[in-house]
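Missing here is one protein chain; the remaining ones are kept as they sit in the complex.
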């Protein structure tokens, strides 16, 4: 997979958004336009982290495989092997879902 | 409950606003529009906290179960299992009610 | 009293403004509109304080019972048990009156 | 005197502006409008100072009785016992006159 | 080559963008205008890095020969021996492709 | 002289601008309007300096008697005994002329 050959730098986190729900709970098909932006995503790769003022490396707080909740805005779209991923700063990710 | 499977990151605090008062003290029914935004809330989950410049972890100053007073503005709306919660930064919460 | 059950967070200070002067020194009744905002207040409760960059707790520089001089602007209005109080940051309080 | 019962907080300095010159050197009476803002003042009381990032207290660099030169702008007007004083931050005071 | 005689300063990284794709996967010739800005680049030279607040040198996180992903915007165009290169700050480079 | 009785505070430097050239090299009288602002000046008095984050005093980098080059803009006009001087921050002075 493309991202395995891609290492985000510093405190960046490479994520893939989950597929949008195309059918409501009640079974009604959702037209694409009304499928809001998906805020749940899976972490694919993480950078080494940032350095504190004192120069120590501070690792990122999520790891590959984590399911996370993204903020509504922000992030950088990244295309790897024609597939669309996103890069977020560790500090901008709202939280993670515990198994 | 949804939030038990959700861990806020850094110094974020997951809260649920108390139900709005629908009846005045004098017993008069309040139309929904005039029910102001509820600023009291219960803490459901807290993140691990932020790191100081020196790199030490500084825990959040509220814990699950605390009843807190939210600021008028700010916070991020979060939907977990179709229920509406809010994420606030620890530093933005005004205070907590002591038992 | 309501505030006794309320603990401000970080370096916030809960104050109650003194009652506005309704009569001039010369004994003339002041219409409410011309009673300026009262800048003297009593400290009711204080937060634990902020942490320095190094992570040490730096206590607030006023304590409950102090009479202080508030800045003209700023502060957050807080209603506790239907009474109006204000929250100021320790650093925004101009000074305190010595007994 | 009012200020003796008032302690500025942090790095604030309570000053009283010198009386404006009402007569030019040549003896001509100055109409009030053309008496510019007086920038010389006497220090009446000083706060304890600010804390450095490391948390140490850094005292204010002027003391009661010093005659100082104020900047053209800034400062907070403070009324104590119906008399007008000003609060300046230590760092905003331009300099002091040596005896 | 020109860049061998050029040393970027501080945390700057000298890169050369890969040649733009002139033919689509399906073999269709792309007019120059529709060839988007190429975001993949090769690192040619790196500066010594920045100093942390404490004064220690913090080396750059990429090295000559690395293939990197540039942000959409930013960077400084630099002409060396009539050839076009770009200078980016280490912190602005999104990630690097692993061999 | 007035300035001897005046001590700038913190990292401020009291300077006196050199007299403007009224005659060109070729001996032509310059109308006052076209005499640009004089950027050369003599240092008359310096403040004790600023404190680093750690609280140590960092002396000013020029001393009384130095001839310095002022920036085009900035500085605070100060009148001492009816004479016009200027206060600049140590960090804003561009350089000094070596004997």
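First chain written, first letter: the chains are A, B, C, D, E and F, and each begins at residue 1.
The criterion applied here is as follows: a residue touches a chain if its C-beta (ideal position, glycine included) is under 8 Å from a C-beta of that chain, and two chains touch if they have at least 3 such contacts.
Quick caveat, the model's predicted, so the values are computed rather than measured.
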Based on the whole complex, identify which of F:26, F:65 or F:95 touches the chain you can't see.
-> F:95
Contact with the hidden chain (one of F:14, F:44 or F:62) | F:62
Hidden partner sits against chain F at residues 52-54, 56, 58, 61-62, 69, 71-72, 90-91, 93-99
Sites on chain E contacted by the missing partner chain, in the whole complex = 4-10, 12, 14, 47-48, 51, 53-55, 76, 78, 87
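We adopt the following convention: only the chains that are shown with their structure count from here on.
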With chain D ignored, the remaining chains form A, B, C, E | F
Walk from chain D over to chain F along touching chains and report the minimum step count.
-> 1
Interface residue identity across copies chain B, chain C - same or different by half | different
What angle, rounded to the nearest 5°, describes the rotation that places the Cα atoms of chain B on chain F?
-> 155
Centre-to-centre distance between chain E and chain C (centres being mean Cα positions), rounded to whole Å = 55
Whole-angstrom distance, CA centroid of chain A to CA centroid of chain E, is 24
What are the residues of chain F that contact at least two other chains?
-> none
In contact (per the touch rule at the top): chain pairs | A-B, A-E, B-C, C-D, D-F
